[in-house]
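Removed from the display is one protein chain of the complex; every other protein chain stays in position.
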Amino acid sequence: MKKAEVQFNLIFVIVAGVMILAFFLFFTTKYIDLKEKQEAAKISGQIDNLLLGLKFNTQYKELDVPNFNLNVNCGNITINNRFTKDLDYVFFATNGTSKKLTFWVKEVEKGFRIDNVVFIIDNTKKYYSDREFFPDFVNVNEDYDVGVFFNSCPNNNKKVICVDGNNINYNGESFYSFDDALIYGAAFGNFDNFKCSYEKLVDKLIILYDIYLKKNEGFNDGQEIRSQISTLLSENKNKIVNGNYDVDNSQLDLLNTKLSNYELEVLY
Amino acid sequence: MNKKAQIGIQETILVIFVFFIVLMIGMIFFFQLNMKSIQNDIDQYNEFRFKQLIDIVPNMAELRYSKLGVEDVYCIDLLKARAFSEISSEYDFGKKEIKLISGDEIVLYSKIGRGEIRKVTSPVCVYDPRNGKFYLGELDIGWWA
Partner (left out) sequence: MKKGQVETVGLVIIVILLLLIGLVVLIFSSRNKVDSSEDLFLTMKANNLVNSILHVDVGNSNFEQKVIDCCAGVDELSCRDMEDVISSGMALIDEKMTFSVICIGGELKSFGDCEFGLNSVRLKLPSEDIFYATICRK
């Protein structure tokens, strides 16, 4: 009997002990998970505050946060594989774990402003160009990880962006560059992110052509120049809708300036 | 003697058992509190993003006034605003209603939600290109949280 009692007690203690240990382990892992989510959400808040400071000016700022892992998707970023944040602005970034991120806001325009885009620059990487291209706050080095070339197109195992006139060659595909910001976008963003953000900018441009067309129709001054502007806007918009991004806005700019010279309301 | 010792051991086991129950209740409570705190942070963040729209909307390229490509005046272009209201279904600001009130009322964006609506308003400058004049208007943003 005594032996049985002792054995029973032992079993009871072991079972109870294991249950308590399991409970604590469960709690600890859940708590660690929660804290990591909180940390990721905090980093996301810091990114927002930083961008709020940059707002709609062309400026840059460094993010003062220790190592964190960034995964870039179309329209959102995931921080430390824990917290996904939708970004309602156009951005260019690349996957990786970084100690040093710089946020740079730049205007994209084609006669009129299309948008302000955000470059999330990984400054642990080295960048190089065969002409004066990168601003001072970018880590430029001849022993580069990312190269932007205007005069040639080296063939090596590094990330190389070749710019040929108005065409950006990235990963074997060619993209029409309607603003320098897109070349920076190709340098700082990974391929999928670049394609996604590029398409968003194109969509924005189409919307803006629509808006300016409607604005132009809103003027009732009966000027001939307005109908020339409408024709040009429609032509340019249709070109882009049909996939031909090589659109020249210089004629539109000229007509817009003409409006100002004739003391009429400008379009943009 | 033996029985006394056994009772003693059982008492100890019971005390430890009760202690751990209390500890577990405390930990569950602490955990729930932390979750609530995080949810509060997320709610506060969403609230701020909603209020931030009074700054974001007037600065959008689709709405902002410019002259020969220069945006040196912080105003909404009335004709652009009317045009934007016709195509804003392509945008997603969430379940919100954004109105520009300047003489007329222009619904810039509308995606109606359910339940209580929260509102913020902000004064804005409105430019009417038809007469070249600047007016004071109001930006009215409603949110179904």
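What to note about this one:
Letters A and B mark the chains in the order given here, with residues in each chain numbered from 1 onward.
In the analysis below, a residue touches a chain if its C-beta (ideal position, glycine included) is under 8 Å from a C-beta of that chain, and two chains touch if they have at least 3 such contacts.
What you see is a predicted model, and the numbers here were worked out from it, not measured in a lab.
Although one chain is omitted from the display, it touches the following shown chains in the full assembly: B.
The chain not displayed touches chain B at residues 22, 26, 29-30, 33, 36-37, 40, 44, 47-48, 51-52, 54-55, 58, 73-75, 120-125, 127, 133-136, 138.
Following the convention adopted for this analysis, only the chains that are shown with their structure count from here on.
Residue ranges of chain A in contact with chain B, taken from their complex: 5, 9, 12-13, 16, 20, 23, 27, 30-31, 34, 37-38, 41, 45, 48, 52, 55-56, 109, 111-116, 203-204, 207-208, 210-215, 218-220, 253, 256-257, 260, 265-266, 268. If you check the complex, the residues on chain B that touch chain A are 6, 9, 13, 17, 20, 24, 27, 31, 34-35, 38, 41-42, 45, 49, 52, 55, 59, 61-62, 64, 66-69, 71, 77, 79-80, 82-84, 86-87, 90, 129-130, 132.
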